[in-house]
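Below you'll find the structure, written out as structure tokens, and then a few comments.
Shown here: the complex without one of its protein chains, the others still in place.
Then we have chain A:
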Amino acid sequence: VISLHANFRSLDPLPIHGPEFGSAMDEAETIEVEPESKQQVLENKEVVVQHVHVDGVKRTKDDILAYEIADVFRAKNLIEVMKKSHEARERLLRMGIFRHVDVLIDTAHGEEALPHGLDVIFEVKEMRRLTGSYNTMVGNNEGSMVLGLKLPNLFGRAEKVTFQFSYGTKETSYGLSFFKPQIGNFDRNFSMNFYKVTGQFPWSSIRETDRGVSAEYNIPFWSTQHTLKWEGVWRDLGCLSRTASFAVREESGHSLKSSISHAMAIDSRNSAILPKRGALLKINQELAGYTGGDVSFLKEDFELQLNKELLWDTVLSASLWGGLLIPIGDKGSSIADRFYLGGPTTVRGFSMYSIGPQSEGDYLGGEAYWAGGLHMYTPLPFRPGQGGFGDLFRTHFFLNAGNLCNLNYGEGPRAHLQKLAECIRWSYGAGIVLRLGNIARLELNYCIPMGVQSGDRYVPSFTSAFLLFGGFWSPVA
């Protein structure tokens, strides 16, 4: 019963989109003009939606369907019926429990049928009880095989259990999650995760294994999305090699972090990858240590991105990130909690996370950072392949800057700002960006790093290619 398909997003909460509504509307129209004896033009006439059927439902409970399609009854004319049916279809698909949903709009049938009555029929096909995915990933000097299992619609109310297992040439990771949306409000949902993730971070000569439990509650509030989260992680740090610096060696061993965090996001961009307009603001705050564990800190960070479309398909994009980590108590911050800067997601031209405090070539991260970027995206010169393949490419000119350091909290905020304003690393350059679906981008850049401080590592060849995953990549480790 396992279907095989290679897809990056196969375990994502959003379903793979089915046929566009355009085709469904065509169907609705063709049905409407069936050669019946009492053919009528309904376009501007008042109509009443008398029945809404959902055909093909086997496991899904009626109550959650009722919420999603209730709006269709409020339509007053045919245009509204079509619009509301379209919205209902989108909502049904978004729950991730149907393989496809088709909409049929017909004149009402049966004894109670009114002359201007309509029936709306949703023909759905539920997903299998168990679906699977398999894909291979290569990156970071490691190849891995990812197996995913999903139980969509576990109890008939769009609950979902997913299990992902990644077997790599170096590390093995897995995760199990349970997701439960609130009935009638899919955006308000609860999820629980259990996971084990192992990562190797050569820039710090460190290997980290995290075993954790987290519970999170997502709440939409006006146009913002809030996430409240508790996380308990057992972290096991070790040196990647015998030659790791002593500063990294001192961080080896086990720690338990228990933290509560709040995240807020407003996203009005038209796309997560190469957006043309709109803004994104993310604010994250995490308080560790009050709910147990032996790690105590307060961490704040934000991300701001503004996009504006100029003349000739040119897009100007500005972004700013910043973060602050304040250790609580007499213990200093851990290498696993600090911020890292440098590399294609933050300051291009520098090696991955290779800016700031370091010991014997191992980067230790910093307790405060900021980074900013200014991009101008234009279509390719002379626009080859316009309207097709060529539209996946963009040229971009960029200016990146940032700084990362440790703060001494006795010095006061003025000294901190001064410290962050000193020795700014920056870079500029130009390159080509390839958009890969709606999830990733590939960059080929010519980049000149400036303001390099002793100890920083930069990319000397000026030419570099990166693969960035827009959806689930965050600039800080």
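Here, contacts are C-beta pairs under 8 Å (C-beta built on N, C-alpha and C of every residue); 3 or more make two chains touch, one makes a residue touch a chain; residues count from 1.
Operating definition for what follows: contacts and distances are computed from a predicted model.
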Missing subunit (named according to UniProt) among the choices "Association with the SNF1 complex (ASC) domain-containing protein", "Phosphatidylinositol glycan anchor biosynthesis class T", "DNA topoisomerase (ATP-hydrolyzing)" or "Metaxin-2": "Metaxin-2"
Option touching the unshown chain, where A:182, A:200 or A:252 are the choices: A:252
Interface with the undisplayed chain - residues on chain A: 234, 237-239, 242, 246, 249-250, 252-254, 256, 292-294
